[in-house]
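A protein chain is absent from this complex, but the other protein chains hold their places.
Up next is subunit A:
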């Protein structure tokens, strides 16, 4: 019998809207978690895939010594896709022209991730393929065609072999960022290496093995590989530190994760509020049922069934809406990015259902247990059991559930603790501030009967309830501000690294006489460009008179920039400058004294550490068989993440004139400049161009994706915040009705009541917004320093934005929630209160 009664009660409560809030809260939590985790997971997978494109694989093993075939065989045995690469320089010969080219020999299967972009003619559109040149064929970068005077399909000699230049190589996924040596690119079939006879003992050759497959298999494989790896072999992945893209990827992952946590926090607040309110509203029916002979077991069964049904339906609805939302969002993102987003798999389903069920259970458990304890005597003593509503156990249970959920969702204790700590401080500050303010308001001496004094009186009267409301509002506003500021900061930070007007091509190997003509070519064609930097190649071969032993010290799993890693004894691109270049910062020593008569050198921090160089050391360089010494006067931090040319060693201008140099510059070509570019390269066949347009586009598209994802999260958090607000205001509606009735009975005019309500919400919102701004800015500062390892800063605009948007947000939603109550006549309100 209880089952039928439970169903009747459930359907009625549902229809009366009594369950709507708790229903919406659970559904909201589920849809938030589902849509967030789906979208972030899909974007994460996409970013990971895209990032994997940058190395043409998921992982790679690199060395300047041949790699053991057994590595490949074992990887294949474990089910991984594999490919091999070999890099070497070789002379290309055609039409009596001789040009040094950078050969990349690739085996079948390359690229494991990403695509190779080709052209079938100089003026033809490019297209993408996944493959390698056939045996006997090579794909050459456009510059080589010009330098060698080749037409498509012509023969070209590479070393001892003759090959057909069958395609123009526009781009390959793992094209080097700024390798000044790797400009004239040749893609060669791996099996043709022997034909060239270019690789001889002592040749400078780099080897790579590429791997792709399931993350778990890759991890297993690395477990097998690690003990066998030598010092000169490096295991690299896109996430590895110091890879500019790896850093960005990690940052975006953390950011999306952080954003996801906020959704959960808000949903949890809405849930706790609505569960408590629902249970409180059941006190009278339960007392009545007990009075009429209902047993504890019957009542427990009825309400547990309600909880199960609410959970089931709301989880289902949440999943359905969440699915649609994420589909719409990812569709939009996919269209915007012009890409396919991979499916997210079962993880979001599992996560959101678990969170829905756990939330429903944990936030309702204590109020429900309290409900079962309501004494039947409440039918006579109406306030009996009310004290149960203020339950420390419920608070503790809710708070610890939120903590565990956040931890579960983020998988990061530090992030969770930081966010949680920030919120705890917020709550403490708010509780103190609200109590203080609400009691201080009494001393303001406002005239009785004014809307303001009524608003303040109302705030004071419900000091406790208001403190709770204030905390909720502030939490919602804090999260919104937090997300908003973090988004602005991070995006602008990233965009500064890859600005819209960043140069999209580098021109290298410019001889001194060509500088003027190229410069005037730029002016004529209205192309913006950077300075022309002198470049010469040389080695650092001794420190304080002692020759370097050629060691390559590498930390496991780390990819350092190649120059820094193998600076000792290796040929480097050297330059001289008078001014410290952009994106560099002197962290030790001082920048060159323009009047110095001595030869000085400034070194990147990474290289200095790798080679154990300190300020004041003497470095011996060998350039064109000519040896000279320079004093180390400064160490620089270099922003390797920026898409700008960076030098590990910079001399003062005293070095100028000692050696022959070539120049390089950066320029920004626009869409439709292809013909101009071709003209430039035809006019200067020895000049090489590194086109980084696609690199920039890739990086910018990643920023755009993250930015859009955050906007989506912000929208969800905003909705969650509104729901928290609505649930809070709804929880106070009965009390408000009573007040309105009393005030009206006492002759208060509608306008007074309306204004008082509006002011009350404005005050609450402004106060909540102010404290939210305070705590969010401080937490943000800590998070930026601790999590993102960037120099955090305070944001004065938040201090204005917080109180103003808080007041507006709370006032608009709060006022409209209460408006319908205020419109009802006193008799109608009285009946509702009965």
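One rule holds for everything that comes next: a residue touches a chain if its C-beta (ideal position, glycine included) is under 8 Å from a C-beta of that chain, and two chains touch if they have at least 3 such contacts; residues count from 1.
Please note the rule applied: contacts and distances are computed from a predicted model.
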The complex's invisible chain, by UniProt name, from "Fe-S cluster assembly protein SufD", "ABC transporter ATP-binding protein", "NADH-quinone oxidoreductase subunit F" or "Acetyl-CoA acetyltransferase" | "ABC transporter ATP-binding protein"
Identified contact with the non-displayed chain, of A:60, A:84, A:276 or A:290 = A:290
Residue of A:115, A:357 or A:379 touching the missing chain in the full complex | A:379
Could you please point out the subunit A residues that touch the chain left off the display?
-> 1-2, 4-5, 8-9, 12-13, 16, 18, 284-285, 287-296, 298, 375-377, 379-382, 831-832, 834
